[in-house]
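One protein chain is absent from this view; the other protein chains keep their places.
After this line comes chain A, so read on.
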Amino acid sequence: MAVEQPMSAPVTRPGDQTRIHNIGYRTYDGPRLGRAYARRSLYSQSLRGAYGLGRSVKSKVLPMLLFVVMCVPAAIMVAVAVATKAKDLPVDYTRYAIIMQGVISLYVASQAPQSVSRDLRFKTVPLYFSRPIETADYVRAKYAALASAMFVLTAAPLLVLYVGALLAKLDFADQTKGFAQGLVSVALLSLLFAGIGLVIAAVTPRRGFGIAAVIAVLVISYGAVSTLQAIADAQNNTGAIPWIGLFSPVTLIDGVQTAFLGATSAAPGAVGPGTGEGVVYVLVLLGLIAVAYGLLLRRYKKVGL
């Protein structure tokens, strides 16, 4: 607005009055925080966002509720173990996540679209890439943030169990070993679930649809696999049970921890993979994580333009 121009003066020769004022804009020549800082910020913001921190009250409700729902059964188990002076916890560290898989699935289904779909829906992704970060930085930050959030969700109840077990004066070495095995297992689970959730959410920007798609993949595959396993068990075809288990994320984790992390399989008849089949399980698991990362990179190569 040309406020400086006196209103009373009649504009007779507009050509003479146009000129460029130097009003003192200066370029920034201080230190720049760079790519690593931007990546770190994106990571921490995404991680906070996964629990609704820094967002509206409404969006805090669901993740916090799911977190509480994850931890309450662990607290109850500890209370029971302390009160009854049990020799062992009622549930193995490695089994806890398998029991609570519904809650974990809901969490990843609600938070993965929250993390990536909104950027795609409102077409803000190119704005990220106008900063000094690359496609790989964005993908890595988002992946790491969701995996960390899921690790917090799945490891917190294990910590409750562990602290409770120590307070109940259960065997220290035994409990520590179980706790460590449980942590490795939920770390793998977090990486796998976060990868699957992000890939699906990144191709379904519409609200609600991403959630349904993630849940459908996780729950339907588990439902299909456990139905087939139950039938194989009923037919005494126990050799087939471990191989069927390869086809759903939850049973995949279950197989890996049965083979290498001293867990008892949750499959019907407690038939888990042996060491040989376990190697296949680990390869499939790592392959899936790598494929998820690769697909995300490919997706963002396209939408980042």
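Just so we're on the same page, contacts are C-beta pairs under 8 Å (C-beta built on N, C-alpha and C of every residue); 3 or more make two chains touch, one makes a residue touch a chain; residues count from 1.
Everything that follows uses one rule, which is that contacts and distances are computed from a predicted model.
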In UniProt, out of "ABC transporter permease", "Ligase-associated DNA damage response endonuclease PdeM", "Cytochrome bc1 complex cytochrome c subunit" or "Phosphate-binding protein", the chain dropped from the view is recorded as "ABC transporter permease"
Across A:A109, A:A145, A:A194 or A:L261, the one contacting the chain not displayed is A:A109
Considering the complete complex, of A:I98, A:A165, A:A232 or A:L285, the missing chain is touched by A:A232
Out of A:I98, A:I215 or A:V271, the sole contact with the unshown chain comes from A:I215
Cross-chain touch to the chain not pictured, restricted to A:G34, A:P126, A:G223 or A:G239, is A:G223
The missing chain sits against chain A at residues 55-56, 58-59, 62, 102-103, 105-106, 109-110, 118, 122, 203-204, 206-209, 211-213, 215-216, 219-220, 223-224, 226-228, 230-232, 234-235, 237, 240
